[in-house]
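One structure is given here, and the rest of the page talks about it.
On to chain A.
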Amino acid sequence: MTSIGTNGRVGVFLCECGEEIAPVVDLTKLSAKIGGADMPVSVHVTRYWCSGAGRRLLAGTIEKEGLDAVVVAGCSERILGPLMRDTAVRAGVNWNRTVLVNLKEHCANVHGGKRAAATAKALRLVWAGVEKALRAEKLEPIVSDVNRSAAVIGGGISGLTVARSLAARDIPVTLIEREAELGGTLRSINRLFPSYCNSAEYVREVAAEASGDPNVEMWTSSRVTGVAGHAGDFRLTVESADSSRELSVGCVVLATGADVLVPDGLFEYGDNPKVVTQLEFEAMLREGLGTAKRIVMIQCVGSRNEERPYCSRVCCTATVKNTITVLEQVPNAEITVLTRGFAQYVGDLDRARSAGVTFLRYDPERPPEVGVDTVEVFDVISSEEVAVRYDLVVLATPLVAYDETVELAGLLGVPSDRHGFIAEPHTKLRPGRFAPRGVFIVGSAHWPATVTECQSQAYSATARAAELLSSDVIEREPVVAAVDELTCRGCGECAEACAHDAVVMRDSDDGIKTASIDTVRCVGCGVCTQVCPSSAVMLRHLTPGQLLAMVSATAGRR
Partner candidate 1 sequence: MFEKAIRETKAYYCLECGICTGSCPVSRLNPQYSPRIMVERALLDDDETMLSEREVWDCLTCGTCSARCPSTVDFNEFTRAMRIGARESGFEGVDTHAGILRALMELEARRRGRRDISWVADDLRVSSRGKVLFFTGCLPYYGVVFSELGVDTVGMANSTIRLMNACGVRPVVSRDERCCGHDLYWTGDRDSFKKLARKNLKMIEESGARTVVFACPECYAMFSQIYPKFVGKIGFDMMHISEFLVSHVESGRLSFGEKESRVTYQDPCRLGRFLGVYEEPRALLGSVPGLELAEMPRVRSEALCCGSSAWVGCTRINKSIQLERLSEAADTGATTLVTSCPKCNIHLSCAAKDKDTDGGIEISFLTDVLSDALAGGTES
Partner candidate 2 sequence: MEEIRVGVFICNCGTNIAGFLDTGVVAEYASTLPDVVFTRENLYSCSEAGITDIKTAITENRLNRVVVAACTPLTHEPTFRAACSDAGVNPYLFEFVNIREHCSWVHKEEWDAGTTKAKDLVRMGVARARLLEPQERIRAPVLRRAVVIGGGVSGMTVALAIARKNLDVALIEREKKLGGLVGELHSLYPGGRDAGGYVSALVEAVKAEERVKVFTGATITDVAGYIGNYSVTLRSKAKELSIECGAIVVTTGAHPLLPEGILGYDGKRVISLIELEGKLASGRLKGSSFVFITCAGARNAEHPYCSKICCMVAVKNALLIKETVPDSRVHVLYRDLMCYGLENEKLLRRAKEVGVRFISYSKDEPPTVEKGVVRVTGDVMGRDFEIPCDMVVLATPLVPDDGAQGLSRLLKVPLDADRFFLEAHVKLRPVDFSSDGIYVAGTARWPGSVRESVEQSLGAASRASIPLLASVRTGASRWSIRMLA
Partner candidate 3 sequence: MLDAGRHPLIELLAYSQVERVSRENGGFHVEITRKARYVDENICNACGDCVAKCPTKVPNAFNMNLDERRAVYLYFDQGIPSVMTIDPDYCRYLKDGKCGVCAKVCEKGAVDFEQKSRGATLDVGAIVLATGLTVFDPTPLTQYGYGKIKNVITGLEYERLINATGPTGGHLNRRSDDQLAHRVAYVQCTGSRDLNYCDYCSSVCCMCSIKDAMLGREHDPESVSYIFHTDLRNVGKWFQRYQTRGEEEYGINFVRGRVAEIAEGPDDNPVLWYEDTRTRKVEKLMVDMVVLATAALPSPDAAALGDMLGVEVDRYGFVVTDDAAPADTSAEGIFACGFCKGPCDIPESVAQASAAASRASELVLSGAPVGKR
């Protein structure tokens, strides 16, 4: 066991938090009870430690008393943590020896009106914090050099936009596209909403511009089969038909897009040649519709159901865009769109309505039936069974994740949701920030997105990638697991349990494998520590010794 322990004093900083804590917890009494002969602490109380004055006082006290550990008892770690830690670190206290105790949510807010009990509980919580601080090892941030270059995986509109944009910042980019040609899905689209410009032409222009940039290298017909390293220093294995090469970059942009569901077996698709998908329909529009005049479009084919409960977002707009295009080509066309109600904002809907497109709403419990030349549907609005004659039925299917994207996500340590889209840790507060640093996800690989969204995500990713690549070194709080190599008996339980692929099993001289932690991938979740039979793997910032001492303190055993 490593020797851990502070030599000097611990400073306890109690926060009144205005009227949040002080009225419930008797801070005067608390101050008096903390400490004792065996616990060298000094106690300080103020109204707001997070205020400018509070932070100056905190720093001043640290310096004056020569503290080497700090316990701030105020509100939540999430809110107060970074600020207090930053203040304490600047004043010379190690990052890991700055401990936050939540007296607000964990005590004052839940024990209002029970002042004595709340104070007693507060004391134990502070004790636990002090115990944790006393046993906290001094940890330094993980530092590594940054390779100022980027890999972009996927040569669709998202990838191309990122590539072009990064290149414009003088960052070398390698774009990897599995197809022989760049452009992605947009190549198969007729026109773009809302400009109604030529999609293929547009994407060709973007591709040409990117290809022509001296900072961009295009690797087509290539796919990424291996990922190693971490933010600032990734090594990708890229395979093409006849070769395999290694690519070193500082960050990776995943822009692999999404596939369009092929609705085999739905609405006679595959059996009836007059039933096509929306993507096929885009091609027909480009080449001319011929004699087709009566067109029925069915929305939400294969989506918003049990298997794919999500709304694919882009299909309705595409449908409306297409009705307008059809009417431009065949002014007397009769278009009926069968929807389930719009889950998203749909552009140009009014324009289509006024141009004569019929919108009927069907019930998913009673889906339309495609007959030989009619589509029968129960219109929910009129509560009538309607039969619509057709020359062509267009099925709007959702975007679905590529299997390959799911594999890539795995290689990159990016979690994907059950549909294969890349998951986010917190969709509201931290969008676009995925677990591993240096990996950015753009476009429909992340979630079905319109061209406009793809592009704005691309610019956002570019900005964040550039931010990362602009620093010489990359630093990271060592909230990671660490393996004691002498203890590890190579059973591999940790590697099996790790959701982030952060454990690597290496061969050793003694013939027993050794686990090691990829500190960049590791998120410090601690799952490995629980499955290890030998306790060879430990979270350095939260050791079993700290935990046990904290539990003891919380239980009032001091």
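The candidates came about this way: all candidates are chains of the complex that A comes from, given by their letters.
To be clear about the criterion, a residue touches a chain if its C-beta (ideal position, glycine included) is under 8 Å from a C-beta of that chain, and two chains touch if they have at least 3 such contacts; residues count from 1.
Note that the structure is a prediction, hence the values are computed from the model and not measured.
**Student:** Okay, in this complex, which of 1, 2 or 3 is up against chain A?
**Tutor:** The touching one is 1.
**Student:** Can you tell me which positions in chain A touch candidate 1 when the two form their complex?
**Tutor:** So the residues of chain A in touch with candidate 1 come to 1-3, 484-491, 508, 510-512, 514, 529-530, 532-536, 544-545, 548-549.
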